[in-house]
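Every protein chain except one is present and positioned as in the full complex.
Presenting chain A:
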């Protein structure tokens, strides 16, 4: 290539900013530094709308991770999107997306966070509808509108923050946490976070957003869009602990985790399985956050970002080789045909399952052990551990379908493992998926958590994982004579496999009324009553009256005579009574 491509330039830029952020973060962490930069846009009635930037170790670390992942994803897209005519537009959109995420991360102000928040929503919309087909159109609309609910909630929260005289919420959270207004703001912010992080009533957009190109999925699902909600709530964590909001969120996020884990076991679309697994992990982050352990949520958010981005990148490489087919039933034996990609795939999958000493283990195991020593009810406990089992279950099912056995795709398909640019992008994250967990563990928790558990509880996580993996492998094994088990309880399968009908509810379920009302309003207001009491009726009336008046002008003798008589009568009347 004669010129440096946009991908390489962006890669170099992003990775260098990422490194800078990382070392700044270390410096800030060591010295307990926080920088708070504020620019006043306008001040009205002693309320100032400000653009606020907060640099602390958490935001810098998060930024460095986001930038690192996005740089590698852009590097990867150089090959993945190489056949695309509009690759420049694509990369620019991705850069805008990363920029929005940066702005979101560093804004601790409810007004200035909108810049990043709305930016994420809008650019993600453009990225989801990047491919020109009906499916991506619908998915984009679902994504954008689900996220818009969150935007509206944030706008209303802004209106309520007027009570406190500033939108820098960090000053007010602790002092005002028991006030009704602050609870209201908190619940609106929670609503916003739930839409962005696809918690239960709003989950359906996340698998739908898989219509985006795979590098975008890798970015969106690992560290950017979906984690924005978690990150916002981490900033708002004071409001969650010890209030009904935390309990409510615990329930919903636990259910999200469970629902997504269950759904992934019934799914055959490679990207959708990974999307559902993201959803399940988001549920995990949200639930531990709602119990008050915001550092753990942040920890899992970061480690998850690493291996999930890798998982998506592997999926992209596989999809390329499978002639753009995403159906896992057509895969098989990939570990023979694409050994390096498969290795990455397996590492990230195992990290997701919490395989000891990979990235996911440190955060996930810690979360589960904290859950065990915390004071929570049986139901939430069940949701946590069953979902953990389900995660391993669908991961091993995925491994069974794609990695083992024989290739089930078209026999004319040639697989190769020589997408070197893509592989190089993956290698960077492979290293991070292995060492990232322990590295962050040492960084974030200088003082370890004290965990004291009986032997069997300590083994519970391990047991659940092993059992889940075994189960996932065994139920997937099928041969010609196997009874299709999912057909036996078809209704139940249908329910669990379709995310508890949420995609139907949030599309067909809600679209009818607005459109129908639109028709009714259009027919009976705009072209109905408003016209009747407005222009048209007035016009008709005037027409009728002037037609009546025309009678006089007909030169009819009788009418003239009649009018003459009337006139005489009036005159006589006047004469008599005056």
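Going forward, a contact is a pair of C-beta atoms (placed from the backbone, for glycine too) under 8 Å apart; a residue touches a chain by one contact, two chains touch by 3 or more; residues count from 1.
As a working rule, contacts and distances are computed from a predicted model.
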Chain left out of the displayed complex - its UniProt protein name, from "GM25836", "NADH-ubiquinone oxidoreductase chain 4", "LSM complex subunit LSm2" or "Defective in cullin neddylation protein": "NADH-ubiquinone oxidoreductase chain 4"
Given A:141, A:319 or A:427, the one touching the chain that is not displayed: A:141
Residue, one of A:111, A:331 or A:499, that touches the chain absent here: A:111
Residue of A:45, A:375 or A:491 touching the missing chain in the full complex: A:45
Listed residues A:4, A:515 or A:576, member touching the removed chain: A:515
Residues belonging to chain A that touch the chain removed from view: 41-45, 49, 86, 89, 111, 114-115, 118-119, 122, 125-126, 129, 132-134, 137, 140-141, 144-145, 148-149, 151-153, 155-156, 158-160, 162, 514-515, 517-519, 521-522, 525-526, 530-531, 534-535
